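All protein chains but one are shown at their positions in the complex.
Right, chain A next:
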Amino acid sequence: MKLTLRVWRQQNADAPGTMATYPVDGISEDMSFLEMLDTLNEELTLKGEEPVAFDHDCREGICGACSLVINGDAHGPERTTTCQLHMRSFDDGDTIDVEPWRAAAFPVVKDLVVDRSAFDRIIQSGGYISAPTGAAPEAHSTPVPKPDADFAFEHAECIGCGACVAACPNGSAMLFTSAKINHLNVLPQGAPERETRVLDMVAQMDEEGFGGCTLTGECATACPKGIPLPSIAAMNKEWLRATRKVSR
């Protein structure tokens, strides 16, 4: 396959960036999108140019490190992570636009790499449970109803990649935050912090400068782990409940 890439190049957080055009040749349709970028970077390195910086880690679709907005879609045209996106999703001769996640709360570090520490701070503000340490407890000592376990697991699938923020026209992090809150709030282990968790995590989310939700549903469409849009409604319900219960 022969492709034309238009890639966002930006030296550092303060430098102005621009879309640079690169032709790439000899791409197999069995390559992943990241392997295609590796090919480009090898060529750039051989020519003495600076390779394109992009985030990646496990390349198995489970770590949440890779990002990229490809032709306007977070993680590209398939519903998966960029590392699991294959070049067979594109046609020979295509021009592909590659951009970083765009959000005030995700400043560009370099080229396609953005700083997603805002997510870490949201997690730190309430994405934990208080549990006694020591020997592993008996698994059946705390019964969890099957529907609750399923609901928790569905939301625990969130890998925190930030595609929801990148896809949202408002740069909102509500799908991410709702996944983290719902995951723990439905379980008995998360019950002691049920109110403070949702209040603190939503407050931290606002603090980071993410936008509000207008229910466009772009986040849920982009999410590689299929976190559903009603998660946000579930979070709102928890938030309203906590606001009523806790006077602050």
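Note that in this section contacts are C-beta pairs under 8 Å (C-beta built on N, C-alpha and C of every residue); 3 or more make two chains touch, one makes a residue touch a chain; residues count from 1.
Criterion: contacts and distances are computed from a predicted model.
This figure omits one chain of the complex; the name its UniProt record holds, of "HTTM domain-containing protein", "Succinate dehydrogenase", "Sarcosine oxidase subunit gamma" or "Multidrug ABC transporter ATP-binding protein", is "Succinate dehydrogenase". The residue touching the chain not shown here, chosen from A:45, A:142 or A:214, is A:214.
Across A:13, A:104, A:131 or A:149, the single residue that touches the chain missing here is A:104. Seen from chain A, the chain kept out of the figure touches residues 6, 8, 19, 69, 71-73, 97, 99, 102-105, 169-172, 199, 202-203, 205-206, 209-218, 228-230, 232-240, 243-244, 247-248.
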